[in-house]
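Once you've had a glance at the structure underneath, I'll fire off some questions.
Every protein chain of the complex appears in place save one, which is left out.
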Amino acid sequence: MNLISTVAQRVLWAAILLLAVLVLNFSMMHLAPGDVADTIAQSMGGADAEVLEQIRTDYGLDQPFLSQLSNYVGKVLHFDLGYSYFYNQPVTKLIFEKLPATLILVITAQLLALIIGVLLGVYSARNQEGWVSHFVTLFALFGYSAPVFWTGILLLIAFSLKIPLFPVAGMVDVTVEGGAIAKFLDLLRHMVLPVITLASIFIALYSRLCRATMMEVLQTDYIRTAKSKGLSTREIIYKHALKNSLSPVITLAGLQFSAVVSGAVLVETVFSWPGLGTLALQSIIARDTPTILGILFFSALVVIVGNLLTDLALRFVDPRVRGH
Amino acid sequence: MNDLKNDSRSDGLAQNTDTQADLNAGINAEQLTTKARHPAADALGMFLKNRAATVALFFLVLIIITGIVGPMVYKTDPFDMVWAPFSPPGAEGFLLGTDYLGRDILAGILYGTRVSLLVGLSAALMTVFIGVSIGAMAGFFRGWVEEALMRLTEFFQVLPTLLFSMVIVALFGPTLPIITIAIGAVSWPAVARITRSEFLRIRELEYVTASRASGSKNAKLMFKVILPNALPPIIVQAALMVGSAILFEAGLSFLGLTDPNIVSWGQIIGSNRPYILDASYTVTFPGLAIFFTVLCLSLVGDGLNDALNPKLRQR
Partner (left out) sequence: MSALLSVENLRIELDTRAGVAPVIDDLSFSLNAGETLSFVGESGCGKSMTALAIMGLLPEKIGRVASGSILFNGEDITKASDERLREIRGNDISMIFQEPMTSLNPVFTIGEQVAEVLRRHQKLGRKAAWSTAVELLNSVRIPDAARRAKSYPHQLSGGQRQRVMIAMALACKPRILIADEPTTALDVTIQAQIFDLLEDLQAQTGSAIIMITHDMGVVAEIAERMIVMYAGRMVEHGNVDDVLSRPRHPYTKGLIGCVPHLMATLTDSRPELTEISGIVPGLNEFGQNACLFASRCNLVGQQCVQARPKEKQFENTQLSACWHAESV
């Protein structure tokens, strides 16, 4: 019961946040200098005053701001994000074409970063003078300081251009023949470099935090209790200590979803990954307002869903969050 | 059943385990010798003890001087086509080579230093200003003010930072002030959270209660009593913010969302990206510049953390 009502509250708050995102973005678009009708006309190859007027009526641009806003929100509630005048497609369709690619990238990178980060952190906390520990310290610094697009380009130069191990760009190779397995392997081959690039920042972040919390947890009374029970080192580390070290890492991971999406935009650009980031850059340059709004909406949705999942994971890991 | 806790020996350690007391005794003995020093001197000492941070600070000063003096000394215009495109580093006196338009990479990096540092610093200042104001009010006033401000913070944390500032820059024009605002507008929530938790912690401390009891006004309590004590973690965060603002600016200009009339590190990488097969150095060197600057800033941040965090100081 407790869980259900908390989740319900969370979902309601998430919906309010999303609505706020919509309103803010829409207002921002309208505050911006420049005439949308002009942009639309340009994408159609220029127009005279009469056509501009026509465009304004078609797109409802002649109406007062508030009614435009409520129109837009109403349409979004019906899963209609408008029509892209740059791509000549409904925005929803456009986004659903690109969203899976971004999700694959974001989710794989986040999971990989969590797993590797935690393993590195645990290992280096146990062997504080070992080379892995020093590696984690250095990697944490480097991973944080290197611009992600630069890391990506360097990896691209090294492992696709100089040593052609991985494809240079894209997500699938249309010339690959064969069944689902061959297609899947091809996807994996394309994923390696972008995922490593994106994950590297977060591996750095998580391993450093996990190392610090693990070192703290290993000093606690309940670890002493676990030792006094005669448990094996493996049980003490991977059962008693790890579960306690996870919640700060998961909390941090939850706060990073927005950063992961941001990183994905850059990584997609470097590796020509056909996702929302690439679409976002194109539509921003083309000033394709409906598409931009749609992407902002969906990326906020990704972050919010990510936060919700984090909360659930936290409740799973730490009973204290569940309340009394 | 009575216990010795009530007796008048009151060594104050009755609650400690023996182990802790043993360890404390060892530490106390050593601390006696350093007690008399001024706190600022103490902090400086701690900072200098962190050798990496000291070296990083030295290089950071060097980078700042380069940003100011570099373009005055090395007069090549970064937009001029000075030699054949793709001249490798060292050729014809161009230390870092030329790019796809035959522009001098070294000149670009020197001019870019200014932009990166300027945007990094001003965006960090803006971030700290917004974050501290919001966090301080939330932590000080509690109640509905806190609720509302923290909801606002949460809202801004949901916005995908880079996408949002890309849109701002695209809509309002790619000028340095707009870029700075775009970065500041999305980066402040972290600072707000830290400030709020510090305020929440400090406002319950006795000297704050004492000051309140002696009739201090809210403004005095906030800015003269609580804020100075909340500053250490904020300063550390601010140092890290400069680094992340530089990374942020680099990302934006890599994507082409930057003033086309100003050279910046990210922009050199972005514009040379199509030619990495022929001239990888055109992206390597500007990237190194970003990497090295941000690395120095994070090391200095670490050093500040050592110097200003009293909890760590005791370790």
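So that you can tell them apart, the chains are marked A and B in the order they are listed, and the count of residues begins at 1 in each.
Note that in this section a contact is a pair of C-beta atoms (placed from the backbone, for glycine too) under 8 Å apart; a residue touches a chain by one contact, two chains touch by 3 or more.
Computed from a predicted model, the values in this text were never measured in an experiment.
Novice: Which of A:Gln9, A:Asn88, A:Asn127 or A:Thr225 sits in contact with the chain that's absent?
Specialist: From the options A:Gln9, A:Asn88, A:Asn127 or A:Thr225, the contact with the absent chain belongs to A:Thr225.
Novice: Go through chain A and note every residue touching the omitted chain.
Specialist: Per the touch rule, chain A residues meeting the hidden chain are 220-222, 224-232, 235, 240, 243-244, 317-320, 324.
In this text, only the chains that are shown with their structure count from here on.
Novice: Give the list of chain B residues in touch with chain A in this complex.
Specialist: Against chain A, chain B makes touches at 154-155, 157-164, 166-168, 170-173, 243, 247, 250-251, 254-257, 266, 269-270, 273, 276-277, 280, 283-284, 287, 290-292, 294-295, 297-299.
Novice: Provide the residue numbers of chain A that touch chain B in the complex, in ascending order.
Specialist: Spelled out, the residues of chain A in touch with chain B are 17, 20-21, 25, 28-29, 32-34, 141-142, 144-150, 153-154, 156-157, 161, 255, 258-259, 261-263, 265-266, 269-270, 277, 280-281, 284-285, 287, 292, 295-296, 299-300, 302-304, 307.
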